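The complex appears here minus one protein chain, its other protein chains still in place.
Order of writing sets the chain letters: A and B. Residues in each chain are counted from 1.
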Amino acid sequence: MAVDLPIQPRRTSKALRQKRLLIEAGIVVAIALVLILVMPLVLTGFRLGLLGRFLSLAIVALGIDLIWGFTGLLSLGHGIFFALGGYAFAMYLQLTELPAGQLPEFFSLYGVSSLPWFWQPFYSLPFTLLAMVAIPAIVAGLFGYLVFRNRIRGVYFSILTQAALVVFFNFFNGQQKLINGTNGLKTATSVFLGQQVGGPEMRYFFYVATVIALALMYALCRWLTSGRFGRMLVAIRDDENRVRFSGYNPASFKVLVFAVSGAIAGIAGALYTVQSGIISPQAMDIGFSIEMVIWVAVGGRATLIGAILGAVLVNIARTMLSERFPDVWLFFQGALFLLVVTALPDGIVGWVRSRFGDRLPALFGGPSAVPAYVAEMELEAESYREKELADQ
Amino acid sequence: MIEGLIAGLFDGISIGAVLLIVALGLAIVFGLMGVINLAHGELMMLGAYTTYVVQNGAKGLGGWAVESYIFVALPLAFLVAALVGLLMERSVIRHLYGRPLETLLATWGVSLILRQFVRSVNSPMAIGLVIFAALFVVGLWVLRRYTDWERIRSWANPVFFLLSFAIAALAGFILQSSGSAQFTRAWFSARNVDVTPPSWLRGGLALGTVLQFPYARLFIIVLTVLCLVGIYWFLQKSVWGLRIRSVTQNRSMSACLGIPTERVDALTFALGSGLAGIAGCAVTLLGSVGPNLGGNYIVDAFMVVVVGGVGKLVGSIVAAMVIGIITYLVGSGTLALVLSPFAALQPVTDFFTFFATTSMAKVMVFALIIAFLQVRPAGMFPQKGRSVEV
Partner (left out) sequence: MSQSVATPLPIADPLTAPMLKISGLNFFYGESHILRNVDLTVPKGQMVCLIGRNGVGKTTLLKNIMGLLRPRQGDIQYEGQSVTALSPDQRARRGIGYVPQGREIIPRLSVRENLLVGYEALGNRGQSINRQTIPEEIFELFPVLKTMLERMGGDLSGGQQQQLAIARAMMGKPKLLVLDEPTEGIQPSIILDIEAAIRRIIATAGISVLLVEQHLHFVRQADYYYAMQKGGIVASGPTQELTNDVIQQFLAV
């Protein structure tokens, strides 16, 4: 074959790989340290709070990238998992420091006199921390199982996730007596670890927690997407049938990765909630969930750094634009969707990579868009088909 | 009891009819191109606003016009939505053929733009749009005619687009800042507006003492049936219908037979969009009109497409009716009411009472849909030889 492949098979030595990994880890730690130590000096408290929120949204973007960028599953319903994580933490914050026997204030408005059963475990911080991750993961896993096992995919999957989102929205919005309905749960005045959640110390605490969580989630996604598991995800994205014919069950991989992605969104939701001071059904707005996808698309799908960059950049743009020209924001966002899909399918990172090629640090690396084996496979499939027909 | 059942059935069918008329265009486009148009709801909204404009015009004329505006509004709503749909298809969607997920995102972008458009459109913006369209179209025509278009198109297209856009935006901006308040006032306010149905659609047909069928709902049912018959006739009897069916079933072979697939796509997308416009006109009879009108119907309409399966009208019909009737029976509390006399069934009654609001009924219907998909993942009437993925 005289053609040079765009992606050389990676036969780098183990030592080199380890060195690269170390460099990458070093970059991540350095960025995290800059965010934690330098940013508070540069930005005002308000701006730092915004940045913290954007970084927690970047965590969801990582989760979206994992399923959409790498596995090819377009979820339009990640607001569910985001909100579940947020509600879990907010419920704990409603109960903590509450005198024994007393209920959170809003219950009295609806004449509820005893705490609903599912609130009970949220007195415990360890349970809450577990629930923030586990509940979204279980919901995502269950939904994924019911959908993927029937080989429902593509657009069908996307609109089912959207319908699920609407359903969860309706449920949370309609149940005043259980979770305060459309008003949501406020966290700003609650007390966490002896400090008020909305106070400056706690705000910095959650900011740091967000940066650390983001770095950890990046490491998790990096680990998942490199190696065998990552190759399997990309293979499912590029040709699910081939994966199936090779004797693997793509459904179980998809359920797993969807659950992981849901858990990541749950963590993000919890961190976002305490930094914005409220979680309400608005977190399950249809538009918000689709916007998450566009963050990833702007940054560059299937590149983890792109997901983070995209989430932060789009949200900065949103803040700047909607502060000055509230009318223009929707136009801008709509145009962004169109632009990214038609003109910049690989996002910012893809564009940078295509211009500067391989000279970029490992941080910008990632599985290639079209693995060479797909081509081989097409040919094989054709000759197989010809043979099959001839044998009839 | 019987009367209650009939009334419940009627309400269910009328909900189903609205769902069906919304889902019809969606289903046809999805069957042909495998594309779900997230802007379908916004095309409906355009149809509804068209109706609002026509009605305002009719009010100016007075007399018989007020009573019959709807017969002008229906075809106009169809045309407006179909033209916008055609524009969408030609400018964006056709470039994304074979990438349904990207198409989903692109149509969402269009829906955001359309929603903000009706909020902020005023005369300067409209003039700016006309200037943009004129510059862009004329410019491209000149380029195509006098230059080697194929060679320069890769850079000429975006450059020309941006240039025309900049000039148009500048013109709009100048008009905006220099015009009078009257001139720069938004055409439609961001708040909802009301369309008053003609007097003959108010009130209802009374049967006996209990039964009352609102004329507006009867009108929507009749309209839905007419649309169905029209679509059926078009698909089965016309030349373009044959082409559409052929491309739906085997796109590449149809192309090899000489069917212009691009034109089939454009026409079908315009047709589906036009149907959204008619749906939008119809729902003005049920409530007020606002920029977010489409969102109320659209997710249910998606579910009709999912449950009905691809490529057969009958699937959409049955799915819409079943979803409509279940939504009504659960949401109105009829089921809970029917069960309430039986003390032994108290838990079941409580269960249904819990879901007895419109929004909670959707929760239950969705659970049922997921359960149904466990049995029939490809919908009620799956087409042979097509995967669910499309």
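Simple rule for what comes next: a residue touches a chain if its C-beta (ideal position, glycine included) is under 8 Å from a C-beta of that chain, and two chains touch if they have at least 3 such contacts.
No experiment lies behind these values; they were computed from the predicted model shown.
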Which of B:V225, B:I259 or B:L286 contacts the chain that the document leaves out: B:I259
Candidates B:S68, B:N250 or B:S288 - the one touching the absent chain: B:N250
Absent-chain interface as seen on chain B, which is shown: 239, 242-243, 245-246, 249-250, 252-262, 311, 383-385
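The definition used in the following text is that only the chains that are shown with their structure count from here on.
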Chain B-touching residues of chain A, taken from the complex the two chains share: 68, 72, 74, 76, 143, 146-147, 150-156, 158-160, 162-164, 166-167, 170-171, 173-174, 286-287, 290, 293-294, 297, 327, 330-331, 333-338, 340-343, 345
Partner chain A, residues of chain B touching it in the complex: 30, 34-36, 38, 92, 95-96, 100-106, 108-113, 115-117, 119-120, 158, 295, 299, 302-303, 305-306, 357, 359-360, 362-363, 366-367, 369-370, 373-374, 377, 387-390
